[in-house]
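Let's look at subunit A:
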Amino acid sequence: MIPRKTIGIVDYGVGNHASVWRALHGLGYRCRVSAEPAVLDDTDLLVLPGVGAFGAAMEALHRHDLVEYLRGQSSSGKPFIGLCLGMQLLADVSLEHGLTAGLGLIPGQVVPFDQARWHIGWNSIEVVGNDPIFRPSDGKSMYFNHSYVFQAAPEYQACLARLDSAFPVGVRRGNLVGLQFHPEKSQGAGHMMLKNVVEGLCA
Partner candidate 1 sequence: MKYCTRCLQPDTRPNTKFTPEGICPACDYFERLQDVDWQERYEILEDLLATFPRRPSQYFDCIIGVSGGKDSMRQALWVRDKLGLRPLLACLSYPPEQVTERGVDNLSTLIEHGFDVVVAAPAPQTWRKLMRASFDRFTNWARSTELALFSSVPQLAIRYNIPLILWGENPGLQLGDLKTLGRTGYDGNNLRYMNTLSGGGLDWMLESAELKTMIPYQYPSPEDFERHGLQIVYLGWFLGDWSLTNNGLYSTANGLRTREDMVENTGDLRGVTSLDEDWVTLNQMIKYYKFGFGRVTDYCNEEIRHGNLSRDAGIELVTEYDDSCSPDYIAAFSEYIGIRVDDFWRQVHASVNRELFNIRPNGRIERKYQVGVGL
Partner candidate 2 sequence: MIQKRLIGVVTVRDGWAVQSFGYGRYLPLGRPEILVENLDRWGADEILLQVIDATRQGRGPDMALLEQIGKRGLSTPLIYAGGVRSAADAVAIVAAAADRVVVDALIRDNASEVIKAGEQLGNQAMIGSLPLSIEHGAVRWFDYRTRTSEPMSEELLELLEAGVLSEALVIDWKHEGQPGGFDHALLDALPKGVPVIAFGGLSSAPQLVQALKMPHVVAVAVGNFLSYREHAIQAFKAELLGVPLRPAAYQQTLHA
C-alpha cells in the first residue's frame, strides 16, 4: 500500500479552507489545517488558499509570521500550490489598493484585469506546453471569481484563459504551482486537476 500523502493547508484566517479540505480529503489525502510551521513541516505538500484583497492577505501572513516560512519552504523545493488569491500572493508585488509586496516566489505583478471588471463564472482553460500535470485538463471549464490577474513572467505561465485575449490563470515554477480558479469548486474537472497536480508535484 503506497503511503497516504499529507497536505498542509495554510490557515491564516483568509478564505474558505473547509471546501479545500473537503476536496482534498475526498481525493484520499490526509489534511492538516494550521498556521504552525511545526505542523506544516510534517506534510508532503502545502496549499495556500485565499479570497479577497491582496493587501489584507499579506498582512494576515505577516501577522501569523508565515511570510519567511512560506518563502523558505517553497524555495527549498517543497511542493506548494497557491489557489486563487493564494496564486496572486506568489507574485513580487500587487497593484491592488496601492503597491503591496507579495511572497516574490514567481516573478511578475498582480494587476487589475484589463478586459473586464471581473472574471466571474466558468471559463475553459488552455494549457501551455504539455506539462503532464496540466495537459489532461486542457479545454476543461473551471470556476473563476477574481478581478486581478497575476501577469507572471511568460516562462512560468502554465495555463491561460480568454475573454477577448489570453491571460495567465495558472503558473508553475519547479514544485510551486499557482491556480487562479477554484479547483475545489470546479466539480469533476476541478477535482481531476487537483489530483493530477498533487500527484505530479509529490511524485
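Candidate entries met the following condition: all candidates are chains of the complex that A comes from, given by their letters.
One rule holds in what follows: a residue touches a chain if its C-beta (ideal position, glycine included) is under 8 Å from a C-beta of that chain, and two chains touch if they have at least 3 such contacts; residues count from 1.
Predicted model, so just to flag it, every value in this text is computed and none were measured.
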- Complex check, subunit A vs 1 or 2: touching candidate is 2
- Message: Considering only the defined contacts, which subunit A positions touch candidate 2 in the complex?
- Response: 15-16, 18-19, 22-23, 25-26, 51-53, 56, 85, 97, 117-124, 141, 143, 145-147, 162-163, 182, 184-188, 190-191
